[in-house]
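Just one protein chain is left out here, and the rest sit where they should.
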Amino acid sequence: MKWLSPISSYGLRGGRVVRKPSGYITITTDYGLKDPYVGILKGVIKSIAPSVYIIDLVHEVEPFDIAGASYIIASSYKEFPEGTIHLVVVDPGVGSSRRPIAIVTRRYYFVGPDNGVLIPAAERDGIEMVINLDNPEYHRKPVSHTFHGRDIFAPAAAYIASGVSPEKLGTHVKPEELVRPPIEFICVKLRRSVRTKIIHIDRFGNAVTSCTHEEFETGAGINIGARVMIRARHGESYKAIYKESFSLVRPGEMVVYRGSLGYIEIGIYMGSLSRSTGLKRGDEILIEVIEQ
Amino acid sequence: MKWLSPISSYGLRGGRVVRKPSGYITITTDYGLKDPYVGILKGVIKSIAPSVYIIDLVHEVEPFDIAGASYIIASSYKEFPEGTIHLVVVDPGVGSSRRPIAIVTRRYYFVGPDNGVLIPAAERDGIEMVINLDNPEYHRKPVSHTFHGRDIFAPAAAYIASGVSPEKLGTHVKPEELVRPPIEFICVKLRRSVRTKIIHIDRFGNAVTSCTHEEFETGAGINIGARVMIRARHGESYKAIYKESFSLVRPGEMVVYRGSLGYIEIGIYMGSLSRSTGLKRGDEILIEVIEQ
Partner (left out) sequence: MKWLSPISSYGLRGGRVVRKPSGYITITTDYGLKDPYVGILKGVIKSIAPSVYIIDLVHEVEPFDIAGASYIIASSYKEFPEGTIHLVVVDPGVGSSRRPIAIVTRRYYFVGPDNGVLIPAAERDGIEMVINLDNPEYHRKPVSHTFHGRDIFAPAAAYIASGVSPEKLGTHVKPEELVRPPIEFICVKLRRSVRTKIIHIDRFGNAVTSCTHEEFETGAGINIGARVMIRARHGESYKAIYKESFSLVRPGEMVVYRGSLGYIEIGIYMGSLSRSTGLKRGDEILIEVIEQ
């Protein structure tokens, strides 16, 4: 029983490792579902790469919310077959001089604007190559000022999916020259405490922080079972316990727990944290141990 | 001209009927569309069963609304090719001891938690076998406390789709030991009247009751053309007529009619019942004939 898709594989050609695209493209955007933009991306992709299978990740990212989209893709990318191409179009700088890029990582491909949105995911997987998508031969013509998703990003993802080497799509960029990820992606490890931001409120009202399990436990030394205080910007504070899961406390109790996507989350069992507290996306919080 | 998919079929192997999966999986969840959970289910499914075709049914089920999800799947399951696997993840008990199950029915497969959500659909099609998905060999490791959709249910659906016998996924459960469907799924047939609940308000403001056409007509003896009174919990009552379709009354008139998905519905032609009355999901109502 093999977990990873058999159609994803590696080969050796001319002495260097060649990753094969898996045939999957995921799409994450802030286009929403009331406009035809997402459908159009798919039309463009299938026009170039008819046999690709497209999976919607999230299209309801808040308009221009780079941090929120960073979280979506960083928490999800590795659940797809190796060789999957992750297309992310959250692009407040469309029409300006920000670069369109493709990042080849250890096991995946990422395509999107050079505004930091791809970095948390790509760095986690290990960046191997970055390409500035500046070869007009692989753009849809004419390139509009405002819809690079259709004209540059979707074609790039589709060409990679259909076997075109990313290097053909443009010129190399040094990874250290990439725009850094948004500041919301922060997890400062202090002594038995972390300073972080709420990067996402999920459908059930749970708050997702920017700290991974490892940063929280190994990094800051906060252990399962610890009693913690959550301090928010305007002086509010909340007592909670750190558990493996939200279902390990009593209904109505506040709990800090290992979120299933790799990040530390805060919730209220059988309740909604976001409705019960004033905590919201973007809030800076301090979580500190009061008893361990 | 054959309605049912030619790729779904039955065979006889070793003397017993063997149903072949159709290659389709439908997904119904309360995950919503702002989080990456649904996309992740698809990544997991395609990692195991690359050639399966996934169809979203509904992901905007109200959080933890077992009755609402029951209605969605019971009203829709039979519109898909025989052998389709219906995956339903509405699971308030995740992390507790509720069982993850697969139900093999006469023509379909159902995968989800043992909380009653699958029962109305499965019983309608005819339950043939129930499996407790307790074989860890077919789980995604490590199994999280809070995301069994990814770790247990999606893999089970994918393995069945790829031809693994449901019996390999765990141990047999007696159908009579399953958790019963939610109480909202009620249709008490009285003399020319029914007591039922509003199980769903659709996009157009129509109220869907828990009574099927047959229960309403043959069971309670309410005939097309009957004038009825709808009595709600807090004393409100509404006069309506029972028709085959909402378009058979005058605009603005209230009508009880045969919903296209098999259940009796209440609406206002060219209007919105839910906006014009106080009726809402979960309300108990009595519909009685006043003139037939």
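Should a chain be cited, it is by its letter among A and B, assigned in written order, with residues numbered from 1 in that chain.
By our rule, a residue touches a chain if its C-beta (ideal position, glycine included) is under 8 Å from a C-beta of that chain, and two chains touch if they have at least 3 such contacts.
Note that this is a predicted model, so its numbers are computed, not measured.
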Query raised in the report: Among B:L33, B:I48, B:I127 or B:I230, which residue is in touch with the absent chain?
Result: B:L33
Query - Option touching the unshown chain, where A:K20, A:R106, A:H145 or A:K280 are the choices - result: A:H145
Query - Missing-chain contacts mapped onto subunit B - result: 1, 3-7, 23-24, 26, 28, 33, 53, 55-60, 72-73, 75-76, 79-81, 84, 200, 202-204, 244-248, 257, 259-261, 270
Query raised in the report: Can you list where subunit A touches the absent chain?
Result: 30-36, 38-40, 42-44, 46-48, 50, 63, 92, 94-96, 137-138, 140, 144-147, 150
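What we mean here is this: only the chains that are shown with their structure count from here on.
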**Report entry** subunit A and subunit B: spacing of chain centres that average the CA atoms, whole Å
**Finding:** 33
